[in-house]
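Removed from the display is one protein chain of the complex; every other protein chain stays in position.
After this line comes chain A, so read on.
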Amino acid sequence: MTKILKSREILLALAILALIALISTRFPGFVAPANLANVFNDTSPLIILAIGQMVVILTKCIDLSVAATLALCGMVAAMLNGMGVPLPVILLAAVVLGAGLGAVNGWLVWKVDIPPIVVTLGTMTIYRGIIFLMTDGKWINAHQMSAGFKDLPRAFVLGLPVMSWIAIAVIIAAALLLNRTALGRSFYAVGGNPHAAVYTGINVGRTQFVAFVFSGALAGLTGYLWVARYAVAYVDIAGGFELDVVAACVIGGIAIAGGAGTIAGAVLGALFLGVIKNALPVVGISPFWQLAISGSAIILAVAFNARQGRAKGRIILKSAEHRA
């Protein structure tokens, strides 16, 4: 029992349930199954990106360019749609382009040996700049997109929109990748102890490169979903969203120093933020308080996690302990 209670994921899940209960005292409609499904659907892009980000963070890196990658791939998807390219090709193109942009990040980290935070801070602006160059700052709007392009994420299959199913598929695939494949384990190994990883024959740089490609591909996929869902594409879509993605990972207990974290954690971290984002508009809190509340929730969650995760110090020289 105590072991279960100590599991970070269970605690986070309980925190989310408590949060939902608290919200429902102010807005009872929030707990309606249809609304909860809606919250999950709304959080799907964040979940997908958080999973990509988590893999990157596992390898001791960080990807600040996810939102810019999303925006660039989304814009390209919208432009391809305008040229009459069929939807499956657009989807494939968005994912491949995302992977390519991720590969640029990964290559700079791997071969040029630039710190990941610097690389992705740079590419973040470059990718947004590319959108501006492609479009001259013009928007692509609802009436310029085909009906099929906009309808796919909204289409209902077995009671849930396709966007939710895509998120669920990504969750399952990523869980299998991380827990059941050698590559998945090497992400953990590279972040947990890079030196030991080298001795076991893992190429650290290459693994980090693959992590960036993975994150980029997911950002590309999300780019299409985002643009289709909000039916608009312009330079600034998902502006600042990379911070939400990192926050979701941190809340979910993914260690920023790498090597520790679970898919369940990342998903719950994203859901935690998703519930707050969806609840604030309906509980009638002044908008001037909303930002402060979102921020405090993040810090509280992280502080809690940090207490949970702090490794107890180990005394290695018993005889020296009292002399100092």
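Here, a residue touches a chain if its C-beta (ideal position, glycine included) is under 8 Å from a C-beta of that chain, and two chains touch if they have at least 3 such contacts; residues count from 1.
Here is the rule we go by: contacts and distances are computed from a predicted model.
Participant: The hidden chain: which UniProt name fits, "Rhamnose ABC transporter substrate-binding protein", "histidine kinase", "Cytochrome C oxidase assembly protein" or "Transcriptional regulator"?
Facilitator: "Rhamnose ABC transporter substrate-binding protein"
Participant: Who touches the missing chain here, A:A21, A:V89 or A:A142?
Facilitator: Here the residue in touch with the unshown chain is A:A142.
Participant: Thinking of the whole complex, not just what is shown, which of A:I10, A:I168 or A:A231 touches the missing chain?
Facilitator: Residue touching the absent chain, from the options given: A:A231.
Participant: Touching the missing chain, which residues of chain A?
Facilitator: 27, 29, 35, 38, 42, 139, 141-144, 154, 226, 230-232, 236-241, 277-278, 280-282, 284, 287-288
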